[in-house]
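Left out: one protein chain. Kept in place: all the others.
Then we have chain A:
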Amino acid sequence: MKGSKAKKSKNVLPGFGLSMGFTIAYLSLIVLIPLAGVFVKTTGLSWNEFWAVITNPRVIASYRISFTTSVLAALTNLVFGLLVAWVLVRYRFPGKKIIDSLVDLPFALPTAVAGIALTAIYAPNGWVGSLLEPLGLKVAYTQLGITIALIFIGIPFVVRTVQPVLQDFEKDTEEAAVMLGAYRWRTFWKVIFPELLPALLTGFTLAFARGIGEYGSVVFISGNMPMKTEIAPLLIMTKLEQFDYKGATAIALVMLIISFLLLLLINFMQWRISRRTIAE
């Protein structure tokens, strides 16, 4: 009792007021107040105007394209991200350190550079594009191209959320499963996979959230055809260039709400993971 009280009234460390004050002031000025502007600006629209903008067929098509390509890319990353994380944590092979570093490349590489590089590779005359062309498979300037750009962008998110969980996984649990006569595959599905699930879901959501908002790596490879390969962020850009600020804000508001919900979900899942590890 005394101990916990001492801990509470405790802190001998200085600087709480200063650091907290600066943090809140900086966040408010740079992030919160400008973001609030979007919400205030849309109140300038009547409900009918707002509804007309966001239910315009071209806008709906752009949401649908952003959504489906992001889901497909995140699913691909879920499978291959788990595989990469597994291989990096559990096996030894030459060049492992370099491979591990490369996973972060999409995180450090400017999106526009990724965009032009992927377009060059998957264009009909590119390295991969020219191989797929005779098979009748078009990648650049289609939704498949958008998906590939989003796969590139999303790789680190799944690998880096799964990796630490896999690293901390107790050998004992697996040992026990083996003792009880479980086969390797069964051990994976029944013992390891359930433990990894929260991390996998977090990685999926992170990659998905990033994919929905992604702009730079997509605009080059997508071809930007309205109704076909026009993503939602690009439509906002187009509206801004036409000085249609109200239209741009309405589309942005819908995207912001989706992003906030995803962010809440991610933080909730991370809270669950950390609570579980503390409990153990």
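Basically, a residue touches a chain if its C-beta (ideal position, glycine included) is under 8 Å from a C-beta of that chain, and two chains touch if they have at least 3 such contacts; residues count from 1.
Convention: contacts and distances are computed from a predicted model.
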| item | value |
| --- | --- |
| Among "Cytochrome bd-I ubiquinol oxidase subunit 2 apoprotein", "NADH-quinone oxidoreductase subunit J", "Sulfate transport system permease protein CysW" or "Sulfur carrier protein", UniProt-listed name of the chain not shown | "Sulfate transport system permease protein CysW" |
| Selected residue (touches chain absent from view) among A:71, A:120, A:144 or A:201 | A:120 |
| Absent chain, residues of chain A that touch it | 8, 11-16, 18-20, 22-23, 26-27, 30-32, 34-35, 37-38, 40-41, 80, 83-84, 86-93, 96-97, 99-114, 116-118, 120-121, 127-128, 151-152, 155-157, 160-161, 163-164, 167, 171, 174-175, 178, 184, 187, 202-203, 206, 209-210, 212-216, 220, 232-234, 236-237, 240, 243, 245, 248-249, 252, 255-256, 259-260, 262-264, 266-267, 271 |
